[in-house]
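With one protein chain removed, the remaining protein chains of the complex are shown where they sit.
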């Protein structure tokens, strides 16, 4: 029996980073895979295969007319990390084609990094290391006037999707009072997690530790503006772990520099950050978009893709990757200034 | 009815740092408290009160002859953090006098800081901040070649006392394979915690994340010597959170500088560290003995002291502070080079 | 502005059992609700409203021709507990109509009851009560020869959907070796939960505590047949918490009666069980389909329905109820012998 045909166009991901040899072999046993491993495919090179293809692994444009030529298509698997606006998602949904993304692979790495950044801010880890290198350290209690425990603190999560769900279990041992703000989730869903649903202003004004985990949509660009950020307690720490565009970034830098609160960020309005950007000298704890893309996450992409493709080919629902949802897939926006050419991706 | 008399000599702790006003008032309601709040007491100034005193809160010398003059004594409460060799502990135990220490107040702060340092090393948080300030950062995957998850990792704890017991629940969400080495604990006690008892060499050779949490005793000075440290995996991270004297410190610095593994330390052989000490320019993540002494821990001292004193005066066993044990109290050694004059204490 | 129209046909559920007055009022504020609260609707009584209806709450037949007359329909919400084969689901999916079920409300109650039944069997709770009433009890160790701890035991879950996910956190404190068998889930998905994926035979042969949590589909009727059940350890306990049809029920009863293992069941091939059915005198711990339908679960139906309807009307994806999946909705089978007339439903 002929194996089903799968189109492969993972760029800007490189095949070797996301598929171990073992996983690549497993995929090969499951399907005939055509397409380039280390460059962007020209959509035209798939023309002859469209009629046969049961799935696309990658980011090839799929407008309505191309989809119409793919009668056997059952899954479109984006491995880049964001749902781009280059696919006619409505047509996919109408036909029952699964539209899947790899968001879940980044949840654990981002959650662990966000926890690490929060402890860093609460305890001054990076700052103390710097001071000790400069010869100006203070020992013990004297160096700890602003330090506090996560244990027993009020912790606020802004956004409660994959990232929040990955972070939550890591926070439970600290037995926090847990506030969650997510306008897409009913209060009962949050209470079922042991959290208090909170209005944004309440969360900002009460939490000692704030994690920003919300994706950016057409509607929420800049919703954490200067006025909102000004509600944050002076003794709070603020960790921006999702997307820079949800924050009025210049206001964040300014407030952190002024000591209004302590802050860390893994994301920036434009990446790479300009060499002379003042954020490099700011009071923020700086992480150059490193929270998600660690080797284990990359390799998990391949595993999840093969797992779900196998299920789909068996006539079962996929369970590991994230299904796009008709209501929201068109709302998500890529990160402004994203420079795919450099392979610099989440 | 006259309130019982309590001697007070907390120096190098200052009263205001360890007793909130509310807790100080609670102590005052419980007992007449005599002694200085902000300087070391002269033992002689207690001479007239020895016959009445039911407890000492502090570090006054208590040799046998002085103890003999304290017939009503029921508790000796060290608030400094280490059991010093200035008390005739054997005489206390023979008389049923409680000997209590404040170690437990530092467990949570050290555990949180140790977790933060481990994530820092595993993800390069401090290093990436530094590089971004210098303009040499790498984004995303390129900057993450050595990053790894705590989730699913093999984690080793060397020493499993108060610190280990505080850290363990914070590690559970990562579902690690957990190795513990503690020569004072039977295997069954470790298995009951869901851990694998491990020989030191096994732990050092297998763990990806190593926490050193062992106190220093007469027997274990320098047990983590160059040979032992050389067993550590190249891709491991090593967090020294208890006492510098358990490690051959120069070997640790040298190995870290050579890239043998990544390491962080909160403690140093002599504190304060000399201005020209090369450790300041080493590859270690440096924390100037800040992991324990945060304001919340300091205030918890007062609460625990009053709680336990109240129990003792009611004829009940104390439950919050750490009881000294006859077998081990004489084994613990203070930190070499400890400079109490400067108030630099754990 | 006119409120949207919602058709209401919850029978065999009664409105008052699934909607508190407060939740009913909340639904009323959201939509015009038409249909009977306490009887089955005649499909014809909705004819005039089909053109306006944005949602159906209930189990009215929706064949293709009726769906075609409902151009504004956005959600079909089954409140009975099983997806019946009286809706043209394919047509719903093609149009992007949400098909939702209330399965999740029963997850926690069933999980708690299943845990209770497992402990009952492991410790002989019901049996010892009976013996004590009859005057034949044995005290202490003598009565405990077959008792064992869940702590540290090997626990197997057969099926890992809503029920398994609700039960898993309740099992974690026992630090079990956890085996899961679910042919719809890839190994990696189970490992991510800290479980070992297991073949059915392995699980049956090794687990000391077995929970059957699998739903019944066209393919898996009777998959736990006599041969499989014979693999179970003599010292094991077996809790059937999902559907009787997945088990060769007469073999289960026979083996339990023969002392092959201890067993409990919440479900039966035909319910109500015949007055003279021998299962009533069997060695099984008997629960007359009570694990799920407790008052809290019933009331949660209303809350989840209103929460999700509100989201759908706001143009957001529902998050609380369970979405039917095209691949599986047609596979599930109702419980044989189900007698809706009596309102006796899961």
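Lettered A, B and C in written order, each chain numbered from 1.
The criterion applied here is as follows: a contact is a pair of C-beta atoms (placed from the backbone, for glycine too) under 8 Å apart; a residue touches a chain by one contact, two chains touch by 3 or more.
As the structure is a computational prediction, the values presented were derived from the model and not from experiment.
J.: What shown chains come into contact with the chain that's not displayed?
T.: Checking the complete complex, the chain left out touches B, C.
J.: Using the touch definition up top, pick the residue from C:5, C:75, C:150 or C:163 that touches the left-out chain.
T.: Looking across C:5, C:75, C:150 or C:163, the contact with the absent chain belongs to C:150.
J.: Can you tell me which of C:9, C:120 or C:182 touches the chain that was removed from the display?
T.: Looking across C:9, C:120 or C:182, the contact with the absent chain belongs to C:120.
J.: Give me the subunit C residues in contact with the hidden chain, please.
T.: With respect to the unshown chain, the touching residues of subunit C are 17, 108-109, 112-113, 115-117, 119-120, 122-126, 128-133, 135, 137-145, 147-151, 169-170, 172-174, 271-273, 275, 280-281, 285-296, 298, 342-346.
J.: What is the set of subunit B residues that contact the non-displayed chain in the whole complex?
T.: 93-96, 184-186, 188-189, 303-304, 307-308, 310-311, 315-317, 319-320, 325-328
Assume only the chains that are shown with their structure count from here on.
J.: Leave out subunit A only, then trace which of the remaining chains are still linked through touching and list those groups.
T.: B | C
J.: Relative to subunit A, which chain's C-alpha centre is the most remote?
T.: Between subunit A and the rest, the longest centre separation is with B.
J.: Report the inter-chain centroid distance for subunit A and subunit B in whole angstrom, where each centroid is the mean of the CA atoms.
T.: 37
J.: Which integer distance in Å separates the CA centroid of subunit B from that of subunit C?
T.: Distance between chain centres, rounded to whole Å: 50 Å.
J.: Could you list which residues of subunit B touch at least two other chains?
T.: Expected reply: no residues.
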